[in-house]
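Remarks on the structure that follows.
Right, chain A next:
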Amino acid sequence: MPAARIGVFVCHCGLNIERTVDTHAVAAALAEHPGVTYVSDYDYMCSDPGQRQVIDAIDEHRLTGVVVAACSPAMHEPTFRRAAEEAGLNPYLVEMANIREHCSWVHRDRDNATEKAIRITKTLVEKVKGNHPLDPVRIDHVDKCLVIGGGITGIQAALDVAEAGFQVILVEKEPSIGGHMAQLSETFPTLDCSSCILTPKMVEASRHPNIELLTYSEVIDVSGYVGNYTVRIRRNPTYVDPDKCNLCGECERVCPESTASDFERGLVERKAIYIPFQQAIPSSYTLDENTCLGLRPLRCSECAKVCEPDAIDFDMQPEILEEEVAAIIVATGFELYPILNLGEYGAGDVPDVIDGLQFERLLSASGPTGGEVRRPSDGRIAKRVVFVQCSGSRDPENHNAYCSKICCMYTAKHALLYRHAVPDGEATVFYIDIRSGGKGYEEFIQHATEEERIRYLRGKVARIYRDGDRVVVWGADTLAGKRVEIDADLVVLAMSMDPHPYTERLAKTLKISCGGEGFLKEAHPKLRPVESLSAGIFVAGAGQGPKDIPESVAQGGGAAAKAIGLLAQEKLTHAPEVVSIDEEVCGGCGVCVGMCPYTALSLNGAGVAECNEVLCEGCGTCVSACPTGAAQLKNMTDTQIREMIEVALADV
Partner candidate 1 sequence: MSETVRHVSIDPITRLEGHGRIELFLDEDGGLADAFFQIPELRGFERFCLGRQGEDMPQITERICGVCPEAHHFASTKALDACYGAPPPPRARALRELLYNAYIFSDHLLHFYYLGGPDFLVGPYAPPQERNILGVIGKVGLELGTEVIKHRGYGQRIIEIVGGRPIHPVSGLPGGQSKGITEEERAEIESMAASAVEFAMATIGIFKKTLLEDETFIRFVSEDSLALPTYYMGLVDEDGSINFYDGDVRVVGPDGTEYAQVAADGVLELIDERTEPWTYVKIPYLKDVGWNGFTAGADSGVYRVGPLARLNVCKGVGTPLAGAEYEAFLDYFGGGPVHATFAYHWARLIEMLSAAERTAALAAEPALMDGPLRTTLGEPGEGVGVIEAARGTLIHHYRLDDRGLIDAVNLIVATTHNVAAISLSIKEMAKAVIRDGNVDQGILNLVEMSFRNYDPCLACATHALPGQMPLIVDVRDADGALRRRIER
Partner candidate 2 sequence: MSDPTGPFEPRIVAFLCRWCSYAGADLAGVSRLQYPPNVVPMRVNCSGRVDAEMVLGALEKGADGVLIGGCHPGDCHYVSGNYKTRRRVALIQRALSEIGIDPQRVHLEWISASEGNKFQQTMIQYVERIRDLGPCPVVEATPAEAAPDG
């Protein structure tokens, strides 16, 4: 390496620095420092004439590095690096010595401040001496985005990315997109019909030229890295050709086999060949191979016989599709906490104890009861309904420790809708306390609590059991301080929200992590809420934590924006101050591999550690952990740090 020719530029910052730091003295002292060939000081280095000085000096004195002793790098590092570039000096050979925020502004004694300024500046000179010219890491990328999960979050994300002009693959493991929102009757706080606002979006997604819809499909493998992920997707056979199926429904009529309907939350049965719900997209029948006789050795094939367009094909095989995508949005959504875990509330043996989504179906005009609140056991209209909030939530001992956030709201909605459906009905709501943060939410709660014949009781329910055809609810009214016993026709448990059961397995496939409760983990709880720790993989919706519809849609949009930002770049660039491995020294102990939160490090075939510069964020944790010194951070090597420490402490 040629001898260092460093230029040091000391800024007065008007009086901000000059008042307490003798900038001439600093310049003079640095002029003596080995490797420094040019020094100057000036009123405002960041001003045009100031930058001009730097540019000219680089040119005239053939500087190999520049140190600007001025303000915090957070302030003007980009400014001077751009200036250097203009003068043909690699920007990574420019460093800022922070003698304002860290010195002149925090000290009064001029001598001491000046001495400290000299020490600070010398450390940066030593750093620059060891710096190498670097170019940003640049990688090509494909122009596709994968969205996993066809609920409202995934649909929103897919539409936004598609609208921005990029290809999207939307993968949904159920036969139809729509997710849980499709099961809802109305939505709080506006009480508009759920499917009325969801269906148009579903249709739009299915029709959008940039969106390829893969329902009844699952992501089984992911490899590669940001910009260039290779994804393998298994498309399960529906045994029905959607293009031929005309929804006549003959097959369903003749099908001899049936099973509990997932969409109707088991309130009714559906046939082995079925369509999840009327507005399902794609609007086509699906043959559920686990229930169908046809796929067993003897073929019943009643459906095929009656299928006029001959859409049924028993020999359909699963397909494995391989796709290249630049970014992945994970919107796997939620599932309700299993009601059977609440034995103390009679769940399981009392048919008239149901969960929130079942109640949504009872309320829904398209539901099994056509919107009439008839209880499962005997189909009688429920005159007295008890709602139990926090069922399975906020109960670290027995159930989920966290608050599921939306239960307060949807319980209020349930109570109100019930009152509309059963004008002479009576609703009781047990709550611990009411959480109604959100636009119009508190007003909505007020509305519900003021409603006649909706009784809010503060307290927990101890036990729920069956007595003849009544459901007895034992609880406590902690405000009145007395026990309460209610004979109910129907009990609705506002169940806690779990991450979808598939979430953890999928996270492993994607090599992203889940938090303690199994929800997808974001890169930073405050600053990077929709990013995972793996570059190019984003998280959104209830899979990341309990959320209501507006939040989920917002996150879907946020994740989409991140993905678009990535797709829109002609090449992906990445800060070059990353880790490099000295292969001569690395013995492949792999200590570094476990250190990296971004899985940037791995052991290659030769048993030597390897850093994927695209993934490395340059924190240097692995460098500290490396027992051989093989791992080094570019432009912040052990040697540089050693030199910096030495001058920081040497006599001035």
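What to note about this one:
Everything below uses one rule, namely that a contact is a pair of C-beta atoms (placed from the backbone, for glycine too) under 8 Å apart; a residue touches a chain by one contact, two chains touch by 3 or more; residues count from 1.
For anyone wondering why these and not others, all candidates are chains of the complex that A comes from, given by their letters.
Not measured: the values here are computed from a predicted model.
As listed, 1 or 2 are all part of this complex, and the one touching chain A is 2. Remark: chain A residues 72-74, 98, 100-103, 105-109, 111-116, 119-120, 123, 523-525, 533, 577, 595, 597, 617-621, 623-625, 633, 636, 638, 641-642, 644-646, 648-652 touch candidate 2 in the complex.
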